[in-house]
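Read the structure below first, then the notes.
The other protein chains are all here in position, but one chain of the complex has been omitted.
Now for chain A:
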Amino acid sequence: MAAEAGDGKPQPGRRPRSRLIVRLGALLVAHSVLVSVVCCIAGSIAFLLLPVLAKNTYVSENALMPGSANPMFSSHDVVEANRFLKEILDRGSAKVTGTEIAKLIGQHVVDVGAELYYHKFHPHGNQFHPLHFFSSITNTMEMQYNSSCTLFGLNSVGIIRAPRGDGKEAIVLVTPYNSQNIGQSEALSLGLAFSIFSLLSRVTWLAKDIVWLAADSRYGEYTAVDSWLKDYHNPLFLSNSGKIGTGVCFEENILHLLDQLKVKGPGYNIFKRAGTMAAALVFKVIEKKEKEERDSLTIYAEASNGQMPNLDLINIVHYLAVHRQGLRVKIGSMHSLLKAAWLKFVGEMLQLFGKLTKHLNPKWKFDITSAEYVEGTATLASSIYYQALGVPTGSHGAFRDYQVDAITLELSPRFSLNNENNRSAFLLRGGRLIEGVIRSVNNLLEKFHQSFFLYFLTAPHKFVSVGVYMIPFALLLAPLPIVSAALFSGNDNLGVSTEKVNQEPGCIGSSDTELRSGSWKWLQAAKVVFMIHLWAIIVSLLPYVLSQFPLTTPITLLLVWAALSICILLIFYLIFGACSTHCGWELLKSVMIAAASTGLSLMSVINFSTAQIGAMLIVPMCLLVQPLRKQMQAGVCRKAVLVICNLTIAVVGFPPVALLIAKGVCEDFGKAGVGAFWELAQLLWSWNSATYLYLLWIHLPCWVLCLHILLYPCIGRSSKA
């Protein structure tokens, strides 16, 4: 069109203008080094700024109205709790069987006019099921078939039907206790739960049913709660019970139990249900050694794969605990960070900066004190760590698998519980808090949906929402595709027109004939990357094979695992090694970066915290890596910096080392042994943590490829990496 119009003056030099977005992309790709440096620095700064950007929490759902009603939990209920506590301790000291306390609970539940049943379950071991990631629903009956008959736990469950409710929804209270060795604090939490339960059986305002689960935690509280939830949500019909083959012993045990538990009332071995669960509260009393000036409440919220309960649930608990009952609310924080000098320094810098901005414009609110910043960062770090680990921090995690919002409340008294007065005051506070939370949840009309599900907590009343914490991650991830494209196009230009100046001169000497194989040579690189990923998948499945063999100690298991992995890697190299050096390291790096960025983006959807921590390790590794031989050609100073950076990152990027550091920062270096890695891996897969998949499917192959590039034979062929 333009050529037709321009009659006499053809412009041979002028190319058709491409679209703006293409030109912008080309500009970014052309300046990929600058872009990646800027993005990485900005990402790191934004990450450090997260505690500053945290907002105060607020109750978002109108219907909740926490604290609008006067608590009905009175001293009368405290007396009842104390009486129950005494009875438990009397029975507990006898230590006859594990069912004494269950019987006592059952008797009392029936006495207040609620429904009762016992739920018998068998503990299940930590088995590796390669196909069970993301699908936690299995039938406990199958497990019972495998396990021996003598191992079982007994949950006691009481249900109050809301007198005028529609029976479609329920609120669940959980008190774990060890039926074989009950301590005073566990007995107290049972007493507290019972007094609340008996109060709720008398009130007129219930719209949802109340389920009290006294979970037998002799095989771990999570197991008890989880198997109850599984049976709650997967009804077992009589028609197929025969074919599952629950075993003769099961029936025998039940009959045997019935004799032991002489509780009045019909059908206490029939599983009863009470509608969908609106929310669940796991609460327990813990006596702490260090004494504080106030009774305190610790909230645990992290469930599997970094899922969190709705923020509103935490909000109402925090509001009622602080503003109604005067408790001190705590959430987990990394104590090692609290004393870190560098963090204090950053905090002081930010404080200074905040003052400066306030001086410039009083409307800007960046003011955060150094102490607040350090505390916020420590809490944030623990929040990210526990989300990234993907392992629930308590038995509330079992509820999240069924999309039920649940938290664990750990109440700790200020003084010793032996003092009668202190104990009563403590019980009154705890009872009123839990009653208030139940009344507030009772007001709900729908599931929790108003507030956030994706957030980090920096304090019990401060949170960083998804919109804010995505920014550092996005900034870290942004350079990857750009650098990948830059490497790819740089290599392409090199292949097509050799006279063009290459931006990164140096190791281009691999013979021209190989490079001239056309634009499809990236397939060679892709093949290498694919093979490494395939290897990683095989490595991730090895533990399933290993668990079939009778190897016991974690150290041997770990060593066998590592040895097998390396063997398979070597075999892969022997078979496909011939082609791995054909393609040139730039293309290999480009494809590797593309694979890593895809993996990271996918992971950020599944478990954001893992992706965030992973990005902080992988991104610098991917961006900096260059063959060592090429680095040798640079100047002395630059060479040293490059080599040191590369080696450090390569060491830190190795998943076991990264895990060791993470564990060391969070807990203690001393505990970590070689076998700990196996245990950690076992922990991850037994909790179906996606972090395991990330580490072995994305992080490990990326690290191996980086190592491969580091040891890349630049000129000619040499030995394999």
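Some notes on this structure:
Just so it is clear, contacts are C-beta pairs under 8 Å (C-beta built on N, C-alpha and C of every residue); 3 or more make two chains touch, one makes a residue touch a chain; residues count from 1.
Just so we're on the same page, contacts and distances are computed from a predicted model.
Not shown: a single chain whose UniProt protein name, out of "AP complex subunit beta", "Gamma-secretase subunit APH1-like", "MTMR9 protein" or "GPI-anchor transamidase", is "GPI-anchor transamidase".
The chain that is not drawn here is touched, among residues A:M65, A:A425 or A:A474, by A:M65.
Interface note: of A:K284, A:R439 or A:H699, the residue touching the hidden chain in the full complex is A:R439. Touching the omitted chain from chain A are residues 62-63, 65, 68-70, 162-166, 204-207, 439, 442-443, 445.
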